[in-house]
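Report on the following structure.
Only one protein chain is missing; all other protein chains are in place.
Presenting subunit A:
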């Protein structure tokens, strides 16, 4: 009798866990399902290779916005990934004392700043003095978004490395920077890359920081000091427009954005696992 009761309890808890796991997946599945359903019909080669057509004309694409997003995310990555990684290494390996505590606090607060406020900050500090919306301002705004994510994920990952691993390195007569770089950091490249990739995909999807920094445009631009289109802003502008054709394109844009973000993640993970296999079967 007692055994039956215990097994029943086990079954109920087991089932609840599966149910929760399923519930978590529902929003993601629904979003992907709807975006594919609504967007897939408007996706064609033109969407990737041509620029927007005037209202009323059919066709046209978002080449400028896709490239613009890649361009500005690259600017943000160049600024924030090295800075965030180094900062995270500092916090994990030397992070004691007042400076580190202050830095940690600052970074935590930065994580909590609403993205629209970061947009305003970039507007005031870059757009206003230069008297022009620019890709640079957009990139800087995105870099502020991802900096704390890269930094804290780096710190948390490296803190998981047990102290005796560092001691083993030091006991080999390696200087501390060698131990940190060749053992602590290199040994965790895959987790570090995952953190960086999550930050990048976050930046790729942000709209608010770009609204009044990069602003957006309807033509192709590679100029760092001129307004630049981006997928999220383009989707936003098209989605709130009254034109059916534009709204369809907004769905298509959403699909591209989702695939891009998922793609970045999958690409990074495969790259790491490939490298790891090569590494394991070498010499």
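The criterion applied here is as follows: contacts are C-beta pairs under 8 Å (C-beta built on N, C-alpha and C of every residue); 3 or more make two chains touch, one makes a residue touch a chain; residues count from 1.
Methods note: contacts and distances are computed from a predicted model.
Of the candidates "Formate dehydrogenase, iron-sulphur subunit", "Phosphate ABC transporter ATP-binding protein", "N-methylglutamate synthase subunit A" or "cytochrome-c oxidase", the chain left out of this view carries the UniProt protein name "Phosphate ABC transporter ATP-binding protein". For the options A:59, A:82, A:175 or A:263, the residue in contact with the chain missing from this view is A:175. Set against the missing chain, the residues A:53, A:166, A:248 or A:269 yield one that touches it, A:166. Although one chain is not drawn, its touching partners on subunit A can still be listed: residues 96, 162-175, 178, 182-183, 186-189, 276, 279-283.
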